[in-house]
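Next up is a structure, given as structure tokens.
The complex appears here without one of its protein chains, the remainder shown in place.
In order of appearance the chains are A, B and C, and numbering begins at 1 in each one.
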Amino acid sequence: MNLLLVAASLAIMTTMALALARALLGPTIFDRILAVNMFGTKAVLLVAVFAFVSGRPDVLDIALLYSLLNFVGVVAALRLVERGKDYADHKKPEINKDGSNP
Amino acid sequence: MRDNLILRVTARILIPIIILFALYVQFHGDYSPGGGFQAGVIFSSAILLYALAFGLDTAAKVVPNQALIATASLGVLLYAGTGVVSLFFGGEFLNYSLLADEPTTGQHIGIIIIELGVGLTVAAIMLLIFFTFARRILN
Amino acid sequence: MITDILTGVFVSLGCTLGLIGGLGMHRLDDFYARLHAVGVTDTLCSFFILFGLALQTGLSFVTIKLLLIFLFLLFTSPAASFSLANNAWQWGLRPKGTNSEPVSSFNKDAS
Partner (left out) sequence: MKHTISLGALLFALWVLLSGHLEPLLLGFGVLSVIFSLYIARRMDVVDHESHPIHLTFKLLKFWLVLGKKIFQANIDVTLRILGFKAVEPQLIKLKMDQTTDLGKAMYANSITLTPGSASIHMEEGELYVHTISRQGAQDLFDGDIADIIPHDKTSSDTGANQ
């Protein structure tokens, strides 16, 4: 059983790595925050699986907490981006009259 | 994000839960991971979510600066007070086996009060830092 | 024994979905499309993994905690996605390969 859970945590870590790659590649700041959000969700699952691998169910509290705080983190990061629009990699795009991107 | 309805509705549902969770972590320090410091940070994150969803001024009304400063001081006072009380019972500073007749009971009481002091101070100081920086950015 | 097998099946399914979601983050080519990939990993993937783990313990406080984790993920993830998408929209990011303005029905344009 443990072997399967270890394999599962490896799979979850691969997913996290993929998300991290997207966070590094961008291209817009929103892709990065989205990837970090996904990274956080996967981290919750990883902690949950870890609790079962190590046989310490009280570790689940950390997963519980992270699922709540991940959200606060994303919202806070968005507030920062909203405040300084040029923190984004590209300058704010000029929106044409018909709303399309240049 | 000014008028983000979903954020507001979600925050309304989540904030009481996060606060309760903070208190759970506070009081279960001896059964599961956690303790005063973590509880303080979680509590302050609940208020932070409130500030992010409803605005800084609304949040500042709920937790006024004066109350925060008082809470931070109260926390330190609790911590130091417990230490001094154990001095009066003839032990070392913070030797809280002497707080009750039974050493283990005394340790139990001592650890709960100490953790409470830590939690109060950390929560208040975290919020003070947040409000100070957030106001500086706004101005 | 039977629960072990079921756990194995559910956890593997969940991990597969997670990997597909991670793949989607790279295969889909703009931010708005990637939201859907994250949607896959946030809903069914989490459900399968947590459900598989819950089978291991039967009905206990651990199961309830796993259920709570799932509920919290279910409540927070759409709010986080919406905040992100809404911010991106208001910032001026427009999806690739669609009409530039939203349409209210498909009857008028048959593109």
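Basically, a contact is a pair of C-beta atoms (placed from the backbone, for glycine too) under 8 Å apart; a residue touches a chain by one contact, two chains touch by 3 or more.
Remember, it's a predicted structure, so these values are computed and weren't measured experimentally.
Q: Among the chains present in the display, which ones are touched by the chain that isn't there?
A: B, C
Q: Spell out the interface residues on chain C facing the chain that's missing from view.
A: So the residues of chain C touching the missing chain come out as 17, 20-21, 23-24, 27-28, 30, 32-33, 35-37, 39-40, 42-44, 61, 64-65, 68, 74, 77-79, 81-82, 85-86, 88-90, 95-106.
Q: List the residues of chain B that touch the chain left out of this view.
A: On the side of chain B, residues 5-6, 8-13, 15-17, 19-21, 23-24, 26-28, 31, 46, 50, 54, 62 touch the unshown chain.
The definition used in the following text is that only the chains that are shown with their structure count from here on.
Q: From the C-alpha centre of chain A to that of chain C, how far is it in Å?
A: The answer is 12 Å.
Q: Report the inter-chain centroid distance for chain B and chain C in whole angstrom, where each centroid is the mean of the CA atoms.
A: The answer is 34 Å.
Q: Where the CA atoms of chain A average out and where those of chain B average out, how many Å apart are those spots?
A: 27
Q: Indicate the residues of chain C shared as contacts by at least two other chains.
A: 72, 76, 79, 83, 87
Q: What parts of chain A, by residue number, touch at least two of the other chains?
A: 61, 64, 68, 71, 75, 78, 82
Q: List the residues on chain A that touch chain B in their complex, please.
A: 58-59, 61-62, 64-65, 68-69, 71-72, 75-76, 78-79, 82-83
Q: Chain B touches which residues of chain C in the complex?
A: The contact residues of chain C facing chain B are 72, 75-76, 78-79, 82-83, 86-87, 90.
Q: So in the complex, which bits of chain B are touching chain C?
A: Listed in rising order, the residues are 1, 4, 6-7, 9-10, 13-14, 17.
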